[in-house]
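Missing here is one protein chain; the remaining ones are kept as they sit in the complex.
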Amino acid sequence: MKKVIVLISLGILGFYLIDIFLGIGFGVPHFTNGVKDLYLSNSKDTLKVSNVVTAIVVNFRGFDTLGEVTVLFLASTALGGILYKKRHHVGERSVLFPASQVVMSGAKLLFPSIVLLGAYVFIHGHLSPGGGFQGGTIIATGFLLMLLTYRNYSVSHNRLVYFESLAGILFVSIGLVGYFSKGSFLENVLPVGNMNELFSGGVIGIIYIAVGFKVAAELTGIIYTVLHEKD
Amino acid sequence: MEKYLNILNIAIYGSAVLLMLIGLYGALTKKSLIKIVLGLSILDSGVHLLMIAIGYLKDGTAPIFSPGNEDKMNIMVDPIPQALVLTAIVIGFGVTAVALSLVIRLYRHHNTLRIDEIKKLKW
Partner (left out) sequence: MIYIILTLTLLLLMIASAVYAIWQKDLLYAVIASGILSLFLSIVFLILQAPDVALTEAAIGVALTTIIFIIAIRNTVRFEDEHDKKNVKTTTK
């Protein structure tokens, strides 16, 4: 009986939603004097940054990125606080039996390449598709591969917390430097170069490197906490 | 070319709304807690697809300037929903991780994961 009521009400909801969105249209421009032209032309002339999504995330809406970094920090702290009771020691883990020989030698070969790819992606965040969040998750995936393959591979949890806090302090202090010298939080204080060069865009590259370190350390910390749970 | 917009119009908006409804059905009807969290994750994916589909322009190109691309500002797709969805994906993963840790704690306390059994054990 409950399933029938749920199905009928979801059907009515879906019908009205489809009606609204088919009226909006797919592939037609929606606003004539919107913010999109302002952001595109400002990113090309004033900031000289190639990747417009990076310019929006770090510069035009930089405060929302600070809020997101705070939410990730709260999530990893809450996870460590909820699962506090039973922990393995550093040597043993929730891996039942070790992996085969092919996986062991392949993982050792692949791990430096994955970390190098992740570092490349977040350093060149303002020149090509990529950025801090993408590079950080790629590095966390590399650490996950090593943690799942070997039983005695360990990452020092204190060093991860150290990196993460340092990167967060760097982010906020760059914003405060902009506030005290030019009048608004996260303002651009370094000179902008030419487009498509590595040292262009002012303070955007440094902020994204700090965000890349922070996201990599946080996600590795979450995976490490979850993997060391005892039955 | 009118038919192009009609087929993709119904297909992409229809499948985004259908993903949202499937996730919502899983979160409302199922009895095991891990299935409910899985339904919420599918609901997140549907919402992200809907937001990116609104910003698409017909025969558009990615919003990245490059040496041969600097005068195509009129046909770039909208970069603002992409910045919002970038944030939303990472926050969705954080919410899923905290919800699953709460599920593990609930299992250790009540020794069952079905919500109709948990309602019976009062203390």
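Read from first to last, the chains carry the letters A and B; within each, the first residue is number 1.
The definition used in the following text is that a residue touches a chain if its C-beta (ideal position, glycine included) is under 8 Å from a C-beta of that chain, and two chains touch if they have at least 3 such contacts.
Just so it is clear, the structure is predicted and the values come from calculations on it, not from any experiment.
Novice: Among the chains present, which touch the one that was left out?
Specialist: Answer for the hidden chain's contacts among shown chains: A, B.
Novice: Just one of A:42, A:141, A:154 or A:196 touches the chain that is missing; which is it?
Specialist: A:141
Novice: Using the document's contact rule, name the residues of subunit B that touch the chain not shown here.
Specialist: For subunit B, the residues touching the absent chain are 4, 7-8, 11-12, 15, 18-19, 22-23, 25-26, 30-32, 34-35, 38-39, 41-42, 45, 48-49, 52-53, 56, 60-62, 64, 77, 82, 85-86, 89-90, 93, 96-97, 100, 103-104, 107, 112-114.
Novice: For subunit A, which residues lie in contact with the unshown chain of the complex?
Specialist: Where subunit A meets the chain not shown: residues 51, 53-54, 94, 96-97, 121, 129-131, 133-134, 137-138, 140-141, 144, 219, 222-223, 226-227, 229, 231.
The rule is short, and it goes like this: only the chains that are shown with their structure count from here on.
Novice: Just how far, in Å, is the C-alpha centre of subunit B from the one of subunit A?
Specialist: The computed centroid separation for subunit A versus subunit B comes out at 17 Å.
Novice: Sort out for me which residues of subunit B touch subunit A in the complex.
Specialist: Residue positions touching the partner: 5, 8-10, 12-14, 17-18, 20-21, 24-25, 28-29, 50, 53-54, 56-58, 62-67, 70, 73, 76, 78-80, 82-83, 86-87, 90-91, 94-95, 97-98, 101-102, 104-105.
Novice: If you look only at subunit A, which of its residues touch subunit B in the complex?
Specialist: Residue positions touching the partner: 2-3, 6-7, 10, 13-14, 17-18, 21-22, 24-30, 35-37, 39-41, 43-44, 50-53, 56-57, 61, 64-65, 68, 71-72, 75-76, 78-79, 82-83, 128-129, 133, 195-196, 215, 222, 226, 229.
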